[in-house]
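Each chain you see keeps its place in the complex, though not every chain is here.
A and B label the chains in the order they appear, each numbered from 1.
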Amino acid sequence: MFMRIDRLQTELPVPDEPNPNAAAALQELLGGKYGETSTLSNYMFQSFNFRSKAKLRPFYSLVANITAEELGHVELVSNGVAMLNNGPGDQESEADISGAPFEDMQDIRLAASFFSNGGGAMPMNSNGNSWNMDFVTTTGNVIFDLLHNFHLECGARLHKLRVYETLSDPTGREVCGYLLVRGGVHAHAYALAIKKITGVEIEKMLPTPNITLDRIPESQKYLDEGSHRRLYRFSPDDYREMAGIWGNGEKALPTDPPGELEVVDGPPEGGKIPELEGTYPAFAPDYAPEEMFEIATKLYKKSR
Amino acid sequence: MFMRIDRLQTELPVPDEPNPNAAAALQELLGGKYGETSTLSNYMFQSFNFRSKAKLRPFYSLVANITAEELGHVELVSNGVAMLNNGPGDQESEADISGAPFEDMQDIRLAASFFSNGGGAMPMNSNGNSWNMDFVTTTGNVIFDLLHNFHLECGARLHKLRVYETLSDPTGREVCGYLLVRGGVHAHAYALAIKKITGVEIEKMLPTPNITLDRIPESQKYLDEGSHRRLYRFSPDDYREMAGIWGNGEKALPTDPPGELEVVDGPPEGGKIPELEGTYPAFAPDYAPEEMFEIATKLYKKSR
């Protein structure tokens, strides 16, 4: 089972203006082969299909717990996409429908994101191709699945870096800066899991690509607080056994700020869920929502 | 953010024997157009993309909270698929690799489920077609999205009933019996949300298809405990505002056992995560896992 908390894993700054092509760039991290929907779905189905869970508890716990964090990554990128499409939210609430108020939406890269989603995120990549099951590997062979996951996180890192290099807007850059640190934790964790079983010191390949995070200003505050050494336990009571892999005296990678690896009980404090202003001329949430707002206020009061 | 609890939403009985074609039938409920991956993804992206969350809090909370429950539905069906492929787990742990030990896997409906997934679940339908973004509707228009969701839950109900009608095995039947009750709650909830805004008593269309659950023996214990009247709040502290929609003196549907609708704080007790025995001749988790088990035991002890 899963629970939900109405917080993002980190706070995202509001963009200065709408930038649909930057939003389209972020989509690569949401629905691309090496995007967050892929990391989520690989670990989620691997955890569902895991064989000999009891006997291999530390490995099962690691995969199952990271699944929960990945849900928050999907949420984070999705909010970034929606924010970049939306902009700072100072749009007029009324518009002349017949005056082609959205004529510029014809020329954005992924125009269907406006037509169909009103600027919302979708599980597709930056070229508008859908995420699909071809991006999921779940063989049941623990060593192979872990090797796959290690490669997947390195690929995810490469894509995050390249997307980052195209973004000047702070919203998208923050998404990348945060995910680069957290993805680094996952790559490291899978490397340690492989090392425990096979003895191969595969963590010495990290970071791949070999760019250190001190070059990414947006990553610094996360490194400063030690996020790269922390595996959050996203569960009230379960998955403690992963501490056998992440912890146990293992150290941070030499290219990151030094320190011991630690399992942290519970999620990070995170940031507030962004408020996306309605775009009334696009009927989102509705064209003339005042009555809806009034109804909602009444229902809200009743719910207290 | 999302948290994970190492429990299924309900307990699933162990199947009497492996039944890959029954597992393939259940895949329709996992990755089909009206399957659980679809309900999950529609609500998840709608909640990410929701406009005017503050002003429409009860509606946002409803969609956001049901998302969390749907994650558990995906988990439930996936476990059902894996259990049906696996059977009762009394396979021999050794096999002559060269003796075509899995010759019968050539003739099952979705043979790639063995080759690629070792019997695990995948986000695909019963014909082996991938789930994809064409199954997601997130327009940002609240009324339309709610209407879509109402139709989606009715479609999900129809598919669950038809899959149920093909299953004699208790594992798959339990999955259906449980989900029929919970899906009924979601359909009812979306109907009430529509009624609150538009005044249309669309809940009077329920149940669609118009078969009452008293005909489904596996649903009885859930009806008896009042599950059809309960909306679980899958969150430590958030989403209380949905009580303005589900509650407020609203009653159970006339075709279900009577009573008042209520929001229940926290998830149901649920059942244990099934243990899937390793299938060693298929190298899942590995061919000769004794050493892995030993390593895992040591890591487990260290994690304490």
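By our rule, contacts are C-beta pairs under 8 Å (C-beta built on N, C-alpha and C of every residue); 3 or more make two chains touch, one makes a residue touch a chain.
All of these numbers come straight from a predicted model, not from anything done at the bench.
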Quiz item: For this file, in which 2 copies are placed, how many copies does the full complex count?
Solution: 6
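In this section, only the chains that are shown with their structure count from here on.
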Quiz item: In their shared complex, at which residues does chain A touch chain B?
Solution: 1-9, 31, 41, 44-46, 48-59, 64-65, 67-68, 71-72, 74-75, 78-79, 82, 116-124, 130-134, 136, 138-143, 196-197, 234-245, 247-248, 267, 270, 273, 275-279, 282-286, 289, 292-293, 295-304
